[in-house]
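Every protein chain except one is present and positioned as in the full complex.
As written, the chain order gives the labels A and B, with residue 1 at the start of each chain.
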Amino acid sequence: MEARSSMKLAIVVLLATAVMSQSEFTPPRLADGHPNFGGIWMAASLSAAFNVEEHGASYGTPAGPSVIVDPPGGKLPYLPGMRERAADNDQHRERDPVGQCHMHGVPRVMFPPFPLEILQDGNYVLILTETEHGVRIIPTDGRPFVKDYSTWNGDSRGHWDGDTLVVEVRGLNGRGWLDQAGNFMGAGAHVVERFRLTGKDTLDYQATVENPAVFSRPFTLRVPLRRRPADVELLEYGCIEGERDAAHLPAVDGEKK
Amino acid sequence: MKRIAGLLLQCVCLFGSALPVMAHHSFAAEFDDKKPVKLEGNVVRFEFMNPHSWIHLDVTNPDGKVVRWAVETGSTNALFRRGWLKDSLRAGDHITVDAYRAKDGSNTANANTVKLPDGRLLSGASSLGGAQ
Partner (left out) sequence: MIRSVLVGLLFAGTAWAQGQSPDLRGIWQVTGTAYQNLEGTPAQRGQPAAKSIVVDPSNGKIPYRADGRKSADRNSKERASTDPLLSCFQPGLPRAVLLPEPFQIFQSSDRVVIVYQHVHAYRVIFTDGRPHYNEGIEFYMGDSRGRWEGNTLVVDVTNFKPETWLDNAGNFHGDKLHVVERYTRTGPDTMRYEATITDPDVFERPWSIRADLARHAEPNFQILEHECERDSKGVYRHPPQFLK
């Protein structure tokens, strides 16, 4: 009698465990106990690279839904006058700094139509992007931010919240666009990213952006990343060396701030 | 034995892999999808480079005049992953290109497809062409 009820208990526990592990992914871990994000990744859907808001198709641009998960409604919460500025960018795509070989900035750098590589090494998370041979070096040792820093890819500091990597980004110069359609964040933007493995080949990426000079409230976008097949490697992407579009793309002295 | 890296290489084909490719800047910045051109001619020079590769092409117009065109394709990386190599096109190769002309009306175009001398049809890897 006792043996049978303890066996029933064992079965219940086993079933419960099976259900739990189906609903929550246990990631592979590095020696330091943190989840291993290492590998080659790319946005599961590339439509965000073209426009983070919902958009229809045009030549060279696939249709896509909004990747803005907050505010509900999926629209960037621009302050009055700012959406007009984005629309003006859209009419002048030759001004896109990426077209001028600049690094994409955060969060745009996380979802271009090219692969990126994540590598963890001790107190660093390194993100290499194929585009513009871009680099993000993210220390996780709690060191302070660089003062008076104004750069394309910003200054990043990471820390672990359980199995989620949280990265705070400051020092963005605000000249980068958010997508190819001319959406932008402006100088003084502050970004907080969250990286979490949701499956063997899936990485949930979210970024919350705050800039009271451009937006009425912070917004959050979410672009799941998918692991690339095992034989994919980053290829060198020299841009400045081969940029021949100079004749067609006028020198940009100062994008509208 | 040296290895050909990249996702593809079994299928060097038009709508190849699910790996979409895009110019580093928007097509719309420079080219007009309402201005299709079909260019047939001899390769003068093929520059296999980033951010775009360039095919310099001598095209003979109906009136017999030879006009030099510069045809832009996708990045080396995109092309390499679709089977292109740095010597995929050589001077003298006769090719046909379906492309879209530059907005400024110059003899510059963005390749949609390129038909190679051996008859293979390759994507110019510049845009998704609506296939996504």
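Assume a contact is a pair of C-beta atoms (placed from the backbone, for glycine too) under 8 Å apart; a residue touches a chain by one contact, two chains touch by 3 or more.
Since we're looking at a predicted model, the values are computed, not measured.
In the whole complex the chain that is left out makes contact with A, B. In the complete complex, the residue from A:Met42, A:Met103 or A:Ala189 that touches the missing chain is A:Met103. If you put the hidden chain back, the residue from A:Pro80, A:Pro144 or A:Gly162 that touches it is A:Pro144. Residues of chain A in touch with the missing chain: 38, 100-103, 117, 119-122, 124, 126, 128, 132-135, 137, 139, 143-144, 146, 151-153, 233-236, 238, 240-241, 243, 246, 250-253. As for the chain not pictured, it touches chain B at residues 1-5, 48, 76, 80, 85-88.
One rule holds in what follows: only the chains that are shown with their structure count from here on.
Remark: chain A and chain B have CA centroids separated by 30 Å (rounded to whole angstrom).
Contact residues of chain A toward chain B in the complex are 46, 49-50, 57-62, 93-94, 96, 98-101, 113-114, 130-132, 180, 228-229, 231-233, 235-239, 241-245, 248-249.
Chain B makes touch with chain A in their complex at residues 5-7, 20-30, 33, 47, 49-52, 54, 72, 75-77, 80-81, 100, 102, 104, 106, 108, 126-130, 132.
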